[in-house]
Structures are given as C-alpha cells and as structure tokens.
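The other protein chains are all here in position, but one chain of the complex has been omitted.
Chain IDs A, B and C follow the sequence of writing; residue 1 opens each chain.
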Amino acid sequence: MKRYVIVFSAIMLLLTAVGWGQDTAGVAAAAPGGSPPEPPKNVRAFDTPYDNGHSITLTWESSASDTAGSLFLGYRILRSDTPDGPFVDRGLVPAGATTKDDKGVKEKEEDGYFPRNHDFYYKVAAVTAVGETESPVVGPVQGVGQWYNRGKTPVAVAVVIFTGLTLYFIVRAKRGAVLYIRPLAGIDAVDEAIGRATEMGKPILYVLGLGTAADIATIASFTILGRVAKKVADYKTSLIVPCYDPIVMIIAQETVKTGYYNAGKPEAYNQDSIYFLTNQQFAYVGGVNGIMLRDRPATNFYLGKFYAESLMLAETGTVAGSIQIAGTDEVTQIPFFVVACDYTLIGEELYAASAYLGREPVLLGTLKAQDYAKALIIACAIIGVLAASFGWTWFVQQFHVGN
Amino acid sequence: MSWETFLWTTLSVALTLCTFSFLYRDNPFYKFSESLFVGVGAGYFTIILIYNGLVPTLIDRLWVGQPWWQIWGGRWWYIIPALLGVLMWFRFSKKKSWISRYPIAFYIGIATGVAIPLEMQNRVNRQLADTLLAPNFSAGFTAGISDIIIIIGVICSLFYFFFSVAHKGTFGGIAKIGIFILMVGFGASFGYTVMGRISLFIDRVQSIRDWVKMGSDGTGGMMAIVTIVSLAVVLLIILEIMRHLRNKAAEPTAQ
Amino acid sequence: MNFFERLSKLDRRWVYLILAGVVVITVLMKFSTPIRINPEVRAIYDFVESRKAGSYLHLAVDYDPGSQAEMHPMTYAIMEQALAKDIKIIMTALSPNGPGMAEQAMLNIMDSVRLHTGKEVVYGRDICFLGYKPYPGIVILSMGQNYRISFPSDYYNTPTDSLPMMQGIVNYSNVDGIVLITGTSGVDYWIAYANGRYNAPLAVGLTGVMAADYYPYLKSGQIFGLMGGMLGAAEYETLAGRPARAMEAMRVQVWAHMVIIIFILVGNIGFLASRRRGGAR
Partner (left out) sequence: MKKEIPLLIVFVSGLFMAVQFFVPHASSEFIYEFVMEWSIIIGIFALALGIWSLVRVSVNKIRRRSENWPYAIVILAGLAAMMVFALAWGGLESYMFRSFFNYVMIPLHATMFSLLAFFIASAAFRAFRARTALATVLLISALVLMLRFNPYLGPLGGPEAGLAQWVLNVPNLAAKRAIIIGIGLGMVATSLKVILGIERTYMGSD
C-alpha cells in the first residue's frame, strides 16, 4: 500500500514539475523518497552578439544531477522584469544542453514580441522527476541591436577582394590589355545555330526559365538575350520569347529592343513576339511544348532558372528537331540538360556567356577576375586542408561564417 | 457517389487522357487541354495574386476601415511602392514607356544588391569552409580516402571552370579530370531522380482506375458515361492506326 | 538497316508505349515481385512473431502526411501482425501532424482485422493511442520513467489509468520492445534516450532517403531492426504473407525501372553493334 502511495505522489509531482497544461513554473518541490536535483552552476545571461537586439543568450554549466542514465529531464528558462519575480516560463531545454537563446520577434503588435533595450532577470532551473531546483537570479541584462555582424567578416573580405579584382581588370581592359579566353563549345554554337535558323527560315525560341527578374540567373539570361537578339536582327531571323513572369517579360522586351537597336534594325523589332504565357509551372511547359511542335523553331535556348521542366522541354525540343543550347544555375537540373541538349553551359559558364558573346574588353575583364578568385579559392582549399590536417585550426576558423 | 463529383472527375479524367495523347503526337485534344491549362492557370494566378497579394500587402494596410478616400489612418507610406507599381503602367504608352524603367531599376538594384553578399556567403564562403577538413582516417581507411577524393575532386572541377587559361598541358590534364568528376556527378544525379518520377505516372494510372471503379459502382448512367468515354478512346486509337496504315501504304517504301 | 541499327534508332513512342504498358499492367495485376528479405527487416518480423500472446509492443507513429505513402504500409503490416497474435499495442505520436496518421492507421486496422479474422479488436483492451505531446526528447525520456508523466490521459482524453490494458504498465521495462516508424529526425532522440538511457529494444522504419544514414546504428546494436522506405515495407508485407500497398507500389516501380534499364542496355547494344559493323569511322 505504501508503495502505491509513493508511486502515486511521485507521478503527481512529475506532472506538476513537467507542467503540461498549467504554468506551474517556479514551484520547486521536494519529493518524498528522492532528493531534488542539483542546480545548474555559473549561470550567465548576456546580450546575444551580432543580432537585431531581440534576444538574450543564457549559458550555464551542467547540473551535477545531469548524468547519463539519470532521470534528468532538462533545464527550464525563467524570466522576469524584476529580480523578485514573477518569473515566466520561457521554455524547456533537453538534458545535456548548456546554452539557450531566449529570443522573440521585433514587431510589437505580434505574438512572441521580445523587447529590445529592456532590463530582464533570469533563472535556470534543473528539472527532474523529483522536482526542480533553481539557480540564483542573474541580471539585469538587456538585448541590444548591433550595427556590424562580425560573424560575416569572411563574407565582407571575400566581397571586397572580388570587387577589387573586378575593378582592377576592368580598368586594365579599358587601357587596352588583350585578354585570352578559351573557346566554349556552347557559345561557339550560338552563331551556327542562328545561321541555321536563317537558312531554314524558321524562328528561334528563347526560354528565360521560371525565375523572376530578381533571380541572378534570369538577369544573366537577359544579358545573353541582348546579344542573341542583336545577332538575330543581323541575320534577319525571328525570335519567340514566351515569358513566365510579367516583369521578366517587360525586361525581356526592353532587352530585345536594345539588341535590334544595336544591330541598326530597330524597325524589325516586334514586341508581340515577347509575351507573357502563364505563371503556372506545368501550364507554361505545356504552352512552350506546343510552340515547339507547331512553330518548329530551328534553335531553342533554355537559359535561366529551370526545375522539373528542364527535361520535358529538352525532350520535346529533340522531337521537334531543334538544336538546343541550355544553361542553368539549378545544380539538380544541369544533368538533365547535359543528357538531352546539344550544348549545355554548366554552372558558371552561364554567367560567362554574355561576356563571351559580346567580346567587349570590359566584360572579358570580369572573367579574368572570376578566374583569379577561383585560383585564390583553390589555394585556400589546399592550405586549409593541410592546416586542418596538422591541427592548425586558427587558419581554418578564419573561413567560418557566423549567422 | 454523387453525380456532381462523378461528372467533375470525368472531366479531369478526360483532360488527363487529352494530355497523355501528346506523347503520341501534337493533336487537337492536346491543343485543347494545353490552351485551357494556360488560360485557367493565368486566371488562377491573377486571382491568387489579388486576394493573397494585393489585398493583404497593400489594400489592408492603406485603408483600415475608414471611408475609402481617407488613407491616413492606415500605413500611408505603402503608397510609395504602389506609385512605383503604377509607373510600370507607362509601358502602355509608346512615348512615355521609359518611365517604367524607374521601378525596374529599383527592382533590379535591390535583387543584385541582395545577391552580392548573400550568394558570396552561401555559395562561396560556406562551401569553401566545408571543404577545409582534415581527412578523417579515424572513421576508417575508406572514409579518409573519400575525404581526400572530395578535396581533389573539388579542385580539379574548379580547374575546368577557368576561362582565361587554355586547357592544355598539365592544366588541361587537371581540367580533364575535373570534367570526368562532373560527369560522374551528373550521372549520379540523373540516376537518383529516376526513382521518384515513375510514381507520378503511377498516381495518374491509379486515378483513372479509381474513376472506372467509381462509375461501375455507381448508377447505370455513370456506367454508361464510363463506357462511352472508354469506347471513344478505343475508337480514336483504331482510327489513328488505320490512318497510319493508309499513309504507310501510300508512301514508297523506305530504303 | 540491320537489326541492331534499327534497335538503336527505335522510335521514342515505342519506349513510351512499353513503359506505359508495363505500368498499367503492374498496377492492374495482383502479382508480387520476388522480394529478397534483408536480415534487418526479418529481425523486426521475427521479434514480433516470437512474442507471446498478451505481451506488449510500443508503436511510435512519428510521421507526417507527406511521407505517409512510404510509412503507412509499415505501420499497417506491423499492427496487423501483432494484433493477429494478440499482442497489445501502445501507440504514441510525437510529430505535430502524426496523431492524424496514427488514428487513421489504428481505426483502419481495427476494421480490417475484424473483417479478415473475425477477431474483435477492442480499444483500451488490445490497443490504445496515447496521443501527441511536444518536445519529443523530453517525452521520450519521461516515458522511460512512467507513461503517465507525458500521457496522463490518452488521445481521447480518457485517463490512462482507466484503460484496462495499461494496468500495471509503468514504463519501457513493461513493454517487450519499441517499433518506431518515422520520417523525422526525432529518431535520434529515440535512439539516444529510449535505447541509450533505458535500454529499451528499439527497431525503426524510415523513409528511403533517411535509411542509409542509420545502418551504423544497426551495426552498433542500438537498433535491432531497420526498414527503409517502400522496399522495406514491401519486404515486411512479404514476410507477413499479406502483400498490400507497399507491394503494389514496389512492383510497379521495380518493373518500370527494369524497363528503363533494359532500354539503356538495348540502346547501347544496338549502338555498339552497329558501330562495330560500320568499322572505324
């Protein structure tokens, strides 16, 4: 009988301690037949570094009761506006943890608002089946926003180096330095493909993909489209550009117009050949597939952002007998283009294409900057791996980007 | 099963069959379903953008229950993006269409400005930091060798992407190893994806099966519709085969 | 044009037709593929099979609707097997969208057992569902102490103590083993806490994508069995002698893949043969 009483009261206490349903935080109970846990030691509360200010970080050393195999449930974070309470439960952290960011949103009117520049007091309680033991109160502490995120320094350094390289090579190119670039099969094919369309008297289809005008891949595709449009105007071929996004359509119209203008044939430009189709992924695929089978373009360009439709477009284009040149920055889709298209611009080649097609020295200069950046990355990788292997962690840590 | 659901389901099965006919060749049935999809898709997108985009991000913020002309109670500063949006409409005019470049310039500027540090961090800094690991031989010999292969693979593949150096000699050799590694990766990606894609078609076959079942379990009328649709499909296939045979007979034999 | 050249230039529509034909036939026909049973799946089956009537099994259903296609067949197969052997099942759900999955599985199985064996499965006597609680790590720990800490009442708000089958069942030490079916990373908690701290025998059923990462735990003995994805579920259905949902999906997929692989091989044979005949070009 006595055993049942003990079990029953232990259960009841556990329920209270873990506290589902009710906010019973702060009730530290001593249990019959067991001792309450040791409190966590050295609790510290401080402003979370490099954040927007709506967060405070807590750290502590494990309670002596938090050992493997024990019935230790975790740590409860308690917060108050005054040192004397009342303390509010800010969540439970599983056993073994020694840190927690107590944070919230910055909008005053929303749930979970966490005030900035406001004094708080904290306690951390060790929770077991038997009871809870709280640490002493720490504080006051305030969440403060920072103006520079030091964790991002490696990114800042990378951006500065890269921008410097780019500017340097642009200036050099403007002064007339001759830059070599290696041939790229996909680019060499562009002229041939446009010429073929002219011979066959068939149009050229240019698909900008599913990206919005805010996607850099789409922006890169615009720059290629401008060069292609110029050549198309030179060859007096027609161009079809069905678009997936209205803003993309508007920019594509401007781009093609510029291309025709640069070719000295602004009168040949027809705005209706660059149109909005639809904004549903597979409806768009259906529409473009239809164009391929009905207008039988001699050449299809797929440059931009592509998802599952990559292979559907490329296979239909093959059926229609078109030459296909593709390029995307979606890593998972590159293989499908490689398999099904005649020429594929792999990854970075997509971004290099406009410089290749335009052949303007300034643009070629940026390619040189990209190459130097890659050389730098390779050097860092080799040195870094060696450093890591010989335990020289300082070097490796310099590359680590914080949140 | 209600008639209503059955008829809607019949419609979707019919559209499904129309779409599948594309695999054979372009035909009026596919053209119909494709055009319908394009139109309905654009209409759906417009409506969603009005109700889930325009209303919550703009209208609800400008007008908070006041008479419509009085926007000061709301967050009036949202009038700025609205004006920028209206500037886009200058494209309807031939002469003034250049005004639309202002919002576009803003849009592009934001996109590229956000991208510079963000893509540098996510694609360059983070990927590089993940590469800087000592080969983990404590997890076994294979694991250690694999780590070394990863590092060598990354470096060789990066060599392939050099634009301003001729791919000749030693450099060309390293770049060649790089392109082989890229191809292994592409093959793996392709093979990995095949698994999931078949199930998409399985799902469509099952939905047609369910429709046939729905009809045969339902009233006589439903059964009749299922029969008519099925007969129509069979008839079309037979007609197509006959047309094909006739054309073949008319053609001079190949070779 | 010889046979091999013809083969390698086969019209794509034949490829489509054969693939579609194989899928349609395998969907409609009720045959089973010869599934080779892996020891890690058999271990789970044997474990359930060797339990005595009246013993207890804890079934953790921790997956969301998104992975139900792979996970439901596992849950169904194990429940059918256990209930047929009069093993009592305690169910829990520790993923936010899991309770709906668990309840659906439980109700369907109660019906189907009644239909197939005529055996009446009574809620509270043969099976119970304790429900969902957040913080999986803590819930798993607390259940090692006492089920009632996290689940003072079951999913339907009946006090746990008033369920006949829960009389005398305190914690993991009263159940013979835990089978966890999950598509979430909560599996790490189960391994670390339920097995690590309380030494409860644990077997897991995982999505195909996850499975490969958990073989090390099988080797180290932290889990005694593992089912991976649709194939794992199909293996289990085969063992249980009741091929059902997983088997259907599996036989279609397997045959469709075979078709694609055969096409690749045929294409290459045709290509290589015609190249050899054509000589060096």
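The rule we apply is simple: a contact is a pair of C-beta atoms (placed from the backbone, for glycine too) under 8 Å apart; a residue touches a chain by one contact, two chains touch by 3 or more.
For clarity, every value in this text was computed on a predicted model and none was experimentally measured.
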item	value
Touched by the hidden chain, restricted to displayed chains	A, B, C
Listed residues B:G109, B:G140, B:G173 or B:G221, member touching the removed chain	B:G109
Which residue of B:G43, B:G140, B:G173 or B:G221 touches the chain not shown here	B:G43
Footprint left on subunit A by the chain that the document does not show	50-54, 106, 116, 145-149, 152, 155-156, 159, 162-163, 166, 170, 212, 214, 216-217, 219-220, 222-223, 225-227, 243, 245-247, 249-251, 254-255, 257-259, 261-262, 266, 272, 275-283, 285-286, 294, 308, 311-312, 314-316, 318, 329, 331, 334, 336, 338-340, 346-348, 350-352, 354, 362-363, 366-367, 369-370, 373-374, 377
Interface with the undisplayed chain - residues on subunit B	8-9, 11-13, 15-16, 19-20, 22-23, 31-51, 53-54, 57-58, 78, 80-82, 84-86, 88-89, 91-92, 98, 101-120, 122-124, 127-128, 130-131, 146, 149-158, 160-161, 178-195, 197-198, 200-201, 203-204, 207
Contacts of subunit C with the absent chain, listed as residue ranges	8, 10, 12, 15-16, 19-20, 33-36, 38, 40, 208, 211-212, 215, 228-229, 231-232, 234-235, 250, 254, 256-261, 263-264, 266-268, 271-272
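Everything that follows uses one rule, which is that only the chains that are shown with their structure count from here on.
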item	value
Category of the chain touch graph - line, ring, star, complete, other	complete
Geometric centre distance via CA averages, subunit B-subunit A, whole Å	19
Sequence positions of subunit A contacting 2 or more other chains	none
Touch list for subunit B against partner subunit A, complex	19, 22, 25-26, 30-31, 33-35, 37-42, 44-45, 88, 91, 100-101, 104, 107-108, 110-112, 115-117, 119-121, 124-126, 128-129, 131-135, 151, 154-155, 158-159, 161-167, 182-183, 185-187, 189-190, 193
Footprint of subunit A on subunit C - complex, ascending	12, 133, 135, 137-138, 141-142, 144-146, 148-150, 152, 196-197
Residues of subunit B touching subunit C in the complex	23-24, 194-195, 198-199, 201-202, 205-206, 209, 255
